[in-house]
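Only one protein chain is missing; all other protein chains are in place.
Moving on, here comes chain A:
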């Protein structure tokens, strides 16, 4: 690990000016991702700005019925919060299916948004990786890429964003609030993470000196009938091969509202807008679900190692929708 300076910030202005002053600085949330990366010399910040004492730990109901979540709320706290459990069960489920209880106790909302890929070559400093060392190449392309992306990939990078929480946030149309010495910005969740293109080392639209202060969830009535499914190699404590966050409203036999997002398939939580278009107004049948899933995955590109994810994603989408119909009927 490289030596670094340590700064602890007690309020937001101190935090953002600390980082503005040092070009190669990083915020420290729960540290469950950053510290691992520093140990492996993948991240080598000169300065660490510890933000765990910032007063950004509230989960509050907004006047418009939405919910505002402070960036330093711990993952376990958020998953257990009554407002989340009752209004956005999908978010609570997604968080609880990620990592382990110990990690969730440490991990923060901001850190979860900004956690980095689990690409095995990204972690191996001897491997070529455009994300870690821009321009060095991508060993995953001809190598072991079973866990890699199938949507929105480029010839420079196939990495996925590993978060479960973010898939639910994308489905819920969350907004990320960020702050720097230049002021406050609000970034729609769908624009927060960016596709690799020619610059896989750029993962979000956040500037280096910006602090995530909060995530806001709009009021989403359909979220009451929502579900997160995660397909993985082991029953607990493993990253998603594919995951699906979905919410569905069926009136009579017609889909009247639908939201769908996929995890484990792209460098960002993948909002499945094509599938949503196919579904909206369509009959709530297995047939429509299949068509919707196929429409979304038509643009998928896979390598021999991760080809299975296309079919897996399709079947998982269908299975979740099917379940939401049954559940919606019962409710």
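By definition in this document, contacts are C-beta pairs under 8 Å (C-beta built on N, C-alpha and C of every residue); 3 or more make two chains touch, one makes a residue touch a chain; residues count from 1.
Everything below uses one rule, namely that contacts and distances are computed from a predicted model.
Asker: Absent chain per UniProt: "DNA repair protein RecO", "Carbon-monoxide dehydrogenase large subunit", "Electron transfer flavoprotein subunit beta" or "Isoquinoline 1-oxidoreductase"?
Answerer: Its record in UniProt gives the absent chain the protein name "Carbon-monoxide dehydrogenase large subunit".
Asker: Which one touches the absent chain: A:173, A:277 or A:323?
Answerer: Result: among the candidates, A:323 touches the missing chain.
Asker: Could you tell me which of A:88, A:228 or A:289 touches the chain that is not displayed?
Answerer: Counting the whole complex, the residue in contact with the absent chain is A:228.
Asker: On chain A, what residues meet the omitted chain?
Answerer: 1, 93, 96-97, 118, 120-121, 123-124, 126, 143-144, 146, 227-239, 241, 304-305, 307-312, 315-316, 318-319, 322-323
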